[in-house]
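Okay, so here's the structure we're looking at.
Below is a slice of the complex: some chains, not all, each in place.
Chains here go by letter, A, B and C, matching the order in which they are written, and residues are numbered from 1 within each.
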Amino acid sequence: ATVASAQDDQLKIGMTFQEMNNPYFVSMREALMEAAEGINAEVVVTDAGHDVAKQISDVEDMLQQDIDILLLNPTDSAGIESAVRMAKDAGVIVVAVDANANGPVDTFVGSKNRDAGYLSCQYLAEAMGGEGEVAILDGIPVVPILERVEGCKEALGEAPGITLVDTQNGRQDRSVALGVVENMMQAHPDLGGIFSVNDGGAMGALAAIQGAGKDIKLTSVDGAPEAVDAIARGTPFIETTAQFPRDQIRVGLGMALAQYWGAQVVPAEVPIDVRVVDAENAEDFAW
Amino acid sequence: MLEMKGIRKAFGPVKVLHGVDLEVRDGEVHALLGENGAGKSTMMKILCGIVRADEGTIVIDGKERSFEHYDEAIQAGVGIVFQEFSLIPYLTAVENIFLAREIKTGGFLARKAMRKRAREVLDKLGVDVPLNVPVADLSVAEQQFVEIAKALSLDARILVLDEPTATLTPSETEHLFKVMRDLRSQGVAIVFISHHLEEIYEIGDRITVLRDGEYVGTRDVGSISTDELVEMMVGRRIENNFPPKPPAAPNAEVVIDAAQIQLRKNGPVSTFQLRKGEILGFAGLVGSGRTETALSILGAYPAASVKVEINGTPGAPANPSEALARGIGLLPESRKDQGLITSFSIMQNISINNYGKYRTLKYFLDLSEERKHTTKVMEDVQVKAPGPDVPVDTLSGGNQQKVVIARWLNHHTPILIFDEPTRGIDVGAKSEIYHLMRQLTEEGYSIIMISSELPEVMGLSDRVCVFRSGAIVATIEGDEITSEDIMKHATTGKLRYVA
Amino acid sequence: MSHDAETQRSSSPVHTVLASIKHSPLLLPLVGLIVVSIAMAFASDNFFSVDNLVNVLRQQSIIGILAIGMTFVILTGGIDLSVGAVMALCGTLGAGVMVNMGLPGWLGLLAMIVVGILFGLFNGILVAWGKMPAIIVTLATMLIARGLGLVYSGGYPISGLPGWVSWFGIGRIGGIPTPIIIMVVLYALAWVLLQRTAFGRHVYSIGGNETAANLSGVNTKRIKLFVFMISGFTSAMAAIVLTGRLMSGQPGAGVAFELDAIAMVVLGGTAIAGGRGLILGTLIGAILLGIINNGLNLMGINPYLQDVIKGLIILLAIYIGREWR
């Protein structure tokens, strides 16, 4: 990669999010803003609202503004490919964050989502004493979410006493998840555990469980402040496998800067660890 | 008591009223006369605060008034029955009569009281209108009475009736006149608009005539003859109202052979034939099923059974578009709701169902040909308008009607159904339409004419089918076509049911 | 003369009642409700438990409340696409008042209601005085409300509300969940407004024929304004229940709720063109939709397939009921 717009001495970073109506991405944005201020870079941020076509448009608009670095949080890995190519053709450094993108991405920085699903469901199975009925509260079908579900199913498969009785889509939205989980509990009166693919859905599930006064254990992925708080308070929400959104951005930006400064080799993929947050360590955890 | 002076009004560039005066006294029925588009309705809308005059004064009881909204006119004792219906279709008669003037007790509707009061008003009109059903389900005449009841319930001291009789039968009109006389004797000032001169002579005290937005004059009814009156209205004498009828042609080819039309399941059935080159009148009381019968031939009404042969081909059209292909066209009874595309120009309204002859490359419209043809038919039927591109909704009622007629002349459908072709049309235009119809039959068109005006039915029809309660009870021709005969069948004719 | 006219005038009271049921616009929604309930009961054992039925009602309470305002607006021939976004905005700002500004909780609730009514006022002024089509106005205000909520909260949900707020979402009065009670009370109020006051008549009259209503002296502009304000108010009430259920202000809540609310109104037999319909029909529509959602969930149908089935049921219901509108 080359320095795209040498005439423009200020570094210009573009960051496109799949959604911003979620603390996870909001905190990424904050980390980006802080980092950019530190290196006196200009930042353009866009919100695709889960629409790949809009995300491509957003990237196109950024390219019009001669960005040097594109931090890409794709809403769909395959769909975004043409934007990646366009950016590369324009000589922009492309780093995918949180979810990978097809095409000539320079570096992908993201959580180990499979691990996250696996850890959460392993924790859930153990907390349930290795037996009982479990349901999955699914989300928007994008790769990271699908990986978490896969990881979860693997962990559940390793616990012979656990049966997966239901998978419903809560669309990662608190109010939708609330209704879905209420219905789940009606359909499966003996439900003992729920794994939610993210904390947004989990908060809705928690409201449903508490509203019904049932003893259902809940685990999730993310480590959102609200979720951590709920876990610390000793609710049915017992665990979330935390990701590190701020670190993803910091690492991603670091990789991009390395190239910007002339590095010829950078890692194609930088997996970021996930960490189990439960009642024991919740007090000290924050994104 | 009411004086309007020097009223001027223009809609955009179109000057509609050029300084019109009107003076109405307490306890008189003041007839307002004029051709279509003369400005009668506009004048009344100005009185009621619905349209603002550009110039002129309104004096009521010696006090100058100008109303911003109809409400204020009502406060001042003015009530109006509009030419266009102003009922809410899904509300009941009671709800309509008291709309915006509900009787309330403690903030809630006093439904019993309103019902009682509505019943009283309708009784006064001498009609029995069901109070609990949406007015959309009422017949046109019943709706008209609800409309009148609504105005009466205001206890207005100045009551405007804009063509209230256009949709009423003679006996219903009589009822209305009785009520008007009562009101007159109570000192109410009534402005009465009608195109029926005989009605004016029967009920009117004085007459004010408008012509093209100009004030022509005011006369006492007793002091003016029909001919003089017509001359005042149209500025010329109208000769011979109805064109002569040709001799009967019983052997003429049958273009519509309706063996059996049954509107409703288990209802009575009708049979009739339409012959080439004739005008077949459909007479009967309002609501006797004439329109529905006509629409079922077109495929626009879901009748229980329709057995019909058109030009020798059996089978009823499935929809008006198929009817059109088979040569039948309809001039509907309500031109505004059923006839005109109000967002279209005159030209576009005329050409709507016949682009056949203005095509280039088979599929595309030839706009200049379209203009040429439509301008010609427009002139043939004498639509009064600045040009073919004028929006049709700025025309007066009569001219709108002519536009719809022009549509069919443009298309040359050999069978035409004219439903109330002269409803709300002035004498001059009426005569023109009569002559036009006769001319068409001479050219080989065949016409079914539905009409509630007996003189029209008698004067124009070669044969007449009389309807009662949903079906034809008699078909009469030649010298049998008298008002006595028609009324006898229309009220006592024997219905036929299929075995 | 029309047929129902005749039956109405006929003598026997039993006959009258029968006829009025037969001709009631509620007939078909009720039949639909019964048919769907029976189908669901066969398909899932858990369906016909009191618990589950309460569950359905509670789930539908939020959109069911939105559908009240939607019914008013649709009866006048309008539509309000902004209800879901306004609800989210109300909830977010209300939570902000309690948490970020640290004011007492009741002020937060009051703020929700004020914001809801103000947004309704805004919609109403644009539609009534601005003479702009409701569908476009509320499409735009939907964007605006949604954006404002997100700008205010920075995209974060606002949590940390006083505990008693949850009473509105998960509390009970005499064993019945509060949201259900709130919903039913609001429906009752709406019924009185629509059927027993002049205002209600005017609402219907505008949907029936606006020009005629205006000519008859109905202040059509004011009525339209009120109708949108009612919709804003019910959005705020829905926000209160939602906030109680989620114990947080959610700027992103309520996406596409307007579509469900419209579906409820129309399933309930109200004509989309206005002028005809009953508020009780909307309640039935809400329950019907709830039962469909719940039943499909209980049967464990693939969630993607659920949308397909829901769409087909809506089509079927409207198709059967179409003579009525």
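In this text, a contact is a pair of C-beta atoms (placed from the backbone, for glycine too) under 8 Å apart; a residue touches a chain by one contact, two chains touch by 3 or more.
Given the structure is predicted, the values throughout are model-derived calculations rather than measurements.
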Copies of each displayed chain within the entire complex, written as a formula:
A x1, B x1, C x2
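Simple rule for what comes next: only the chains that are shown with their structure count from here on.
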Thinking of each chain as a vertex joined to the chains it touches, would you call that graph a line, ring, star, complete, or other?
line
Need the CA-centroid distance for the pair chain A / chain B, whole Å please.
70
What are the residues of chain B that contact at least two other chains?
none
Residues of chain C touching 2+ other chains?
none
Residues of chain C that touch chain B when the two form their complex:
1-2, 4-6, 8-9, 192, 196-198, 201-202, 204-205, 207-209, 211-213, 215-219, 275-276
Contact residues on chain C for chain A in the complex?
44, 46, 49, 51-52, 55, 58-59, 62, 150, 154-157, 159, 169-170, 242, 245-248, 250-255, 293-294, 297-300, 303-304
Residue numbers of chain B touching chain C in their complex, please.
50, 69-71, 74, 82, 85-91, 95-96, 99-102, 104, 107-109, 130, 132-133, 137-139, 142, 150, 287
